[in-house]
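Removed: one protein chain of the complex. Kept in place: all other protein chains.
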Amino acid sequence: MNAPPSPSHLSSGQAARPPRPGPVRDVVAVVLVAVPLGLALLGPLVAGAAPERTQPFLPDAGWLGSDFVGRDVWRQVLLGGWSIIATALCATVLAYLVGAPIGLAAAMTRRRWVDEALLRPLDILLALPSLLLMLLLASIAPPTAWTVVGIVALINLPDVARIVRAGALEVARRTSVEAMWLQGESRVAIAVVFIGRAVLRTLAADAGVRVVGAFYLVAAASFLGVGTGPDTSDWAVMVDVNRDGIFLTPWGVLVPAMLLVALSMGLNLLFDRLLSRRRHEEHTL
Amino acid sequence: MSHTPREPASQERAADTRVPAPPVVSVRGLTALAGPHRIVDDVGFDIAAGEVLALVGASGSGKTTTGLSLVGDARAGVRLEGSVDMAGTDVLGSRPPAGAVAYLPQHPAAVLNPVRRIGGVLREIARRHAVDDDGAPPRRIGRREIDARIAAALRRTLLPPPEELFGRFAHQLSGGQQQRLVFAQSLLCRARLLVVDEPTTGQDPLTRQRVAAELGELAGDGMAVLLLTHDLDLVRDLATGVLVLRDGGVVERGTTEDVLYRPQHPYTRSLTRAHFAGPGAASPESGAPAQAAPGPPRIEVVDLIAGGGRRRGARPILDTVGFRLAAGECLALVGPSGSGKTTLARCVAGLAPRRAGTVRRDGAPLPAAARRSRTQRARVQYVFQDARASFDEYRTIGDQVARSAVRLRGLAGDRARGEAVDMLARTGLSPDHARRRPAALSGGELRRAALARALLAGPEVLICDEITAGLDAVTRAGILDLLADLRQSFGISLLVIAHDMAVVARLAGRVLVLDGGRVVEEGSVDRVVAAPTHPLTRDLLDAAGAHRDSDGATATARTRDSPSAHP
Partner (left out) sequence: MWRYAARRVGFGGIQILAVALLAFALVEALPGDAAVALAADDPDPRTIARIRERMGLDQPVTVRFWEWLTGLFRADLGTSLVSGRPVTDILAAALAPTLTLAAIALALLLPLAVGLGVLAALREGGAVDRAITSASVSLYSVPEFALAIVLVAVFALQLGWLPPTAVGVSSLLAQPAVLVLPLVVLLARPICSISRLVRAGMIEALGSDYVEHAHRLGLSGRRVRYAHALPNALAPAAAQISRTTDWLLGGVVVEAVFVIPGLGTELVNAVAARDIPVIQGLALLFAMTTVAVNLAADLVAFRLAPRTEVVA
């Protein structure tokens, strides 16, 4: 309070903050997210029964033409968003469920070899391109949506474990934790109250980036045909299978591609906004 | 550290500054406003070449804001008024002329580029200021001459020669070397004014003596020095004039001698009395229990080996150390930084693991870190040096302090909170403090709260790590009184770590001197102060307390006057 902070604290703290996003950017972000998200979540409810198949790549069939096997593109668009979003969310949750305990265990252990044994293998995983890992695993695992969930979670596992470990370790080494121990608090209580709180903050900051990353991976996997068949209703699959007809019925490729781009951009902008607000609050605390 | 003791540079300098030179910097009516709050209020002073002006005051008195306004650094949200005149131009609110002012912050590492090698930066500076000594306009000078100038600056500041230093990064230097590197840079850019912020906070007395000598030499070279500090020993050793600040305003100004030994203002008097009173002022009754009845030791440490990393064969930080602490006794751990004082204290408290040796309490062995029972933890309490870091920033002080009573004495929440408020009151904090979060308390207040937290556990042994470091004289005296008083009323044994021999003499009955992880001297404070046997102890005493017993003589030796301290 009365100790004047050195100028560097203030200036660097303020400077490192990204520029305040304007209201225009917020509106753009909300629209970018709302349109694809609305289509993905509500689409399956309003899609209705499948109409009769027409010729492949027929521009006049339906609103957006027909796809590579003559299905209505608009109906496929309505059906195709849900699976990507659900898969990405499931993968993120699974990565946290498995990764957080590993990271916490590594941070709390007093035996160095346990720490090493838990994290070194993950280090090796972390250093490999995630798509490569995905393709390798996909080439042996059965092609289902749960395979993709598992693979994407596995790819995110090292990151999650590391982040949790670092967050917990930083807190566990604090003088205030030692002071609490001297006050007779049990290790478990300290871990739950103190470290848990810090780790939750870390995870809250990380969740946005992680969901967007999972979304990216799931989309790429679907596009490459991992875990999906060619006739799956899935925006990424649509882009892949309808590519040959881009000259005849461009909407069959372009609409799902634009929806994916919009959702990804919008999520990035929104999470960035949330993060910068959180950072702002922490600075003014 | 190969430091050869030298005569205080200030005395040689006295002769050089007989003719008052025009001031290097002239400050008039400096006022800093943060909203309606006046951080600095109408401060004015001059500093001439070769003079050292000390700005003295507690933290929050406006020292740093004043100092920073001279280096062209304003904090966000602070409005500056008045004038800072350097060589005929007002530099307030702008950057002073290139290279004219150098600034050494409390942590010198902050101003050294972490990713540039030292040599490259020094060459850049030297090339930029490649002016002939007679002040002729810049001309291109060769690399050889540049290197020669750098080598001279390094010699002047007692740094290693270029071939050793140039390839290194700043973080590979010790704190003292970093300080001196900034001095060398200031020499290379021919700075006329050097602003130094708290150069000795948290340093041992030997370091303080070295810093004083180095700054004295720079001033002897004709630099004007502005010293921001609350270290009155440094002021006495170094400054030619003193300005005492309180709440942003000047309460007293004058020559060092006048201000330190004939203070006029009550605040200055309280500062100097608290500081220079020394061991003589220690209330006799607080010294008495130091000679406690020799009973069985409350704490006994035998052949303790600890620290030094996990690798086998690595040199331990503590190498076979032992001592005894009787009931009601106060033992001081003394030694230079890195001598193992804190490791020893943490082993006793059960905070650090040990490799070998035993710690006994009342004859029964205390387990090593992490395996202590709640009672064992309660009996040996620790007050951390960094009090702020020892509190959880999200909960109120009262709640946190009360946990000691809840967990260690089994009190219910309400009663524990009541006792916490009472104990905080004993340490001088109000119920209002108890309701605040740590961020709303000052460093001194947090130390009191940390003390209350430890005492509420009902300890038999209290370990205090540098409990007064970095505090101004008045706050420090308050804490020391409190400790002495608590020891009397609770009869607890104290183990205090201190750099400051005045603190040792004030509190402790016995002293243990550590160096390089071993005990080099042990004995009663009286005996050790009067007749130290180990050279390190002698150095520590020389650096810290030697002039205390001859204050009169030192004062009469100071006959310099400091005209510029009266603008």
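Of note:
Order as written gives the chain letters A and B; numbering starts at 1 within each chain.
The rule is simple: contacts are C-beta pairs under 8 Å (C-beta built on N, C-alpha and C of every residue); 3 or more make two chains touch, one makes a residue touch a chain.
Remember, it's a predicted structure, so these values are computed and weren't measured experimentally.
Check B:23, B:82 or B:96 against the missing chain and you find that the one touching it is B:96. Per the touch definition above, the residue from A:76, A:130 or A:202 contacting the chain not shown is A:130. Panel shows chain A; residues 6-8, 11-12, 14-16, 18-19, 21-22, 25, 29, 32, 123-124, 126-132, 135-136, 138-140, 212-213, 215-216, 219-220, 223-226, 236, 239-240, 243, 246-247, 250, 253-254, 256-258, 260-261, 264-266, 268-269, 272 of it touch the chain omitted from the view. Residue-level contact of chain B with the missing chain is found at 71-73, 95-96, 98-99, 101-103, 105, 110-116, 121, 124-125, 128-129, 169, 171, 182, 185, 189.
What we mean here is this: only the chains that are shown with their structure count from here on.
Distance from the chain A centre to the chain B centre is 49 Å, each centre being the mean of its Cα atoms. Chain contact summary for the complex, chain B toward chain A: residues 39, 59-60, 64-65, 68, 73-76, 105-106, 110, 310, 349-351, 370, 374, 377-378, 381-382, 384, 386, 389-392, 394, 403-404, 407-408, 439-443, 450, 453-454, 457. Residues 1-8, 10-11, 14, 110, 112, 174-176, 178-185, 187, 194, 197, 285 of chain A are the ones touching chain B in the complex.
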